[in-house]
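To start, the structure under review is shown below, and the notes come after it.
All protein chains of the complex are present and in place, except for one that has been dropped.
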Amino acid sequence: MKLINLVVLPIIVPLFIGTVLLLFRKSLLAQRALGLFGAAATLVVSLFLLAKVAEDGIQVVTLGSWAAPYGISLVSDMLSILLVATASLLTLLVLWYSVYSLGEKRELSFFYPATLFMLTGINGAFTTGDIFNLFVFFEVFLMASYVLIALGGERIQLRESMKYIIVNVVAAALFVITIGYLYSITGTLNMADLAVKLGDIGSMGVISTVAIMFLVVFGIKAGIFPLYFWLPGSYYAPPLPVLALFGALLTKVGIYSITRVYTLIFTTDVAFTHDMLMMLAIATILFGSIGALAYMDVKKIIIYNIVIAVGVILFGVAAFNEVAVTGSVLYLIHDMLVKALLFLMIGVLIFITGKTNLREMGGLIRHYPVLGWTYLVAVFALAGIPPLSGFAGKILILQGGLEGGFVWQSIVVALSTMVVLLSAIRIFIYAFWGAEKSFNSPPKAKYVNRMIPVVILFVITMGYGVFIEFLMPLFQATGTQLMDSSLYIDAVLGGEK
Amino acid sequence: MESIIIVLVGILTSVAIYLLLSKNLIRIILGTAILSHAVHLLILTMGGLKSGTVPLLGENAERYIDALPQALILTAIVISFAVTAFILVLAYRVYQEYGTDRMDELRGSNDEQ
């Protein structure tokens, strides 16, 4: 086995370029060029890896060539590489947007290296096959996110980053405690090995307990009810590109982790653990729905929509059949794309008006038709209106939910779409329609600059909906791999067990 | 011995939680520090205590103590140190900006920019 394997590259490339960036601390050009290059290179290697995984199945590399479960395994299955590729793509586009919007001072405050380090951590968390290594990757991207959230050091940022960090420190402590328990039971850290050993034990109280503890730990990250309290405040504070990254990527790591442990490791007591997850998912949707309509602030509205989506995705995971899980992954990727897109659009909106409160906006459609109409279409995509991007995932989630016998829960999920739609379309109705109100009317060139990455992301997102058939084999493979954990286990442990 | 340490971990956790629930930023930060102590002790216990000799080869022991938790703790210690350092500097900056270390005065209202 080669030392530098394709699986490692999406982690190593941003790490390496991020480090190089530190050498050119003062050069704006170098920061921008290398920053974008780093994200682009990561995207390219992850696409190569995606092709390889799609062709040859799950890719595993054991670092230092120590056979699993003794060394640390990195495992690229479809779920992992799809998320890695999406995360890299979004990082690239958000960085592009930042070039025009962030401001030199912030750009030179280690914005690009920190973002690339965050990408390292996120990609690593998506890829690692070792539960303790997952914790370490969590810390990597969290540390980078601490730097990013405080970037620029406005008062509100300092205050909110304080809360954000402390909540995450406590979550990390719980995480390590839980890993300790798991190690005590099984004597191993490798996730595939854990799956095998817990499978041998079968259903047992202690294991269900540990499973629920993981739900709490990852739930804090993912923002499930009632653990998402930190989220709206903290996400509100940083500059918009950072918010877009956080909104699109960070909670998704939590969702990914729940999905991973609840499809691979803790599958012995599904009747209890997954029902618990189902309850929490529904509660998350309900409370997110309540929050989304409570605000007139454009950022808050979209932030609460993150919470609703978390519930919807986890609903599919909890339903725990192949259709629903496939739907969840489809929806997860959609949500990453569309949330990043919406945040960037909101960013342009705030840039144009200089306000965040909807009541102070109005009549922009005549002046900014492209932003307005793309926003409206993006909202319909967010709500899962066919044939846009949210639709295929939502249909499969619902269908899987119904097949699993979760009838009323499925109806809740279907109706939550209404809240999503109403909350997000209010922005369109107030800001773009309605009586014209004063706004900044910034130079056209600046507006156009910002719109370029936005429109590119828009096209990608819409393509993800209409041409989903071309990607469908990937997602079907994902569903199969997730529901048949032996594929993962055999790939890692070589099938000898 | 393990049971005693686990109970001790429980006590430390209780103290940490109590501190985390207070209004004062300093107390909250101390709470996180104590929590990390509890965590490190717990991991060590999870590998079994004193079940073998020091994990240095050449000690000619029949069995060595489980070395993996020790490695994990080392990693965890360094990480929690990094985070603690960052928090402390941040706390200092927050206090400078806001002139208070009381969390209830650091809420921020919902309509603020």
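Order of writing sets the labels: A and B. Residues in every chain begin at 1.
Assume contacts are C-beta pairs under 8 Å (C-beta built on N, C-alpha and C of every residue); 3 or more make two chains touch, one makes a residue touch a chain.
Heads up, the rule we're going with is that contacts and distances are computed from a predicted model.
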Chain not displayed: protein name in its UniProt record ("Na+/H+ antiporter subunit A", "Tripartite tricarboxylate transporter permease", "histidine kinase" or "NADH-quinone oxidoreductase subunit A"): "Na+/H+ antiporter subunit A"
Displayed chains contacting the withheld chain: A, B
Residue among A:V20, A:V270, A:I350 or A:L421 that touches the chain left out of view: A:L421
Given A:D77, A:E107, A:D269 or A:D335, the one touching the chain that is not displayed: A:D269
Omitted-chain contact residue, chosen from A:V136, A:M191 or A:V325: A:V136
Chain not shown: contacting residue from A:Q31, A:Q59, A:S98 or A:T188: A:T188
Touch residues of chain A, complete complex, unshown partner: 15, 22, 63-64, 66, 69-72, 109-110, 113-114, 117, 120, 124, 132-133, 136-137, 139-140, 143-144, 146-147, 150-153, 155, 162-163, 166-167, 170, 174, 177, 181, 183-190, 193, 197, 201, 205-206, 208-210, 212-213, 215-216, 220, 226-227, 229-230, 232-233, 269, 272, 276, 289-295, 363, 365, 380, 385-387, 391-392, 395-396, 398-399, 402-403, 407, 410-411, 414-415, 417-418, 421-422, 425, 429, 433-435, 468-469, 472-473, 476
Residues in chain B touching the chain absent from view: 1-15, 17-28, 30, 33-34, 37-38, 40-42, 44-58, 64-68, 70-75, 77-79, 81-86, 88-93, 95-97, 100-101, 103-104, 106-110
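We adopt the following convention: only the chains that are shown with their structure count from here on.
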Chain A residues within the chain B interface of the complex: 132, 136, 139, 143, 146, 150, 153, 155-156, 158-163, 165-166, 169-170, 172-173, 176-177, 179-181, 183-184, 189, 233, 295, 297, 300, 356-357
Chain A contact footprint on chain B (complex, rising order): 20, 25, 28-29, 32, 35-36, 38-39, 42-43, 45-47, 68-69, 72, 75-76, 79-80, 82-83, 86-87, 90-91, 93-94, 97-98, 106, 108, 110-113
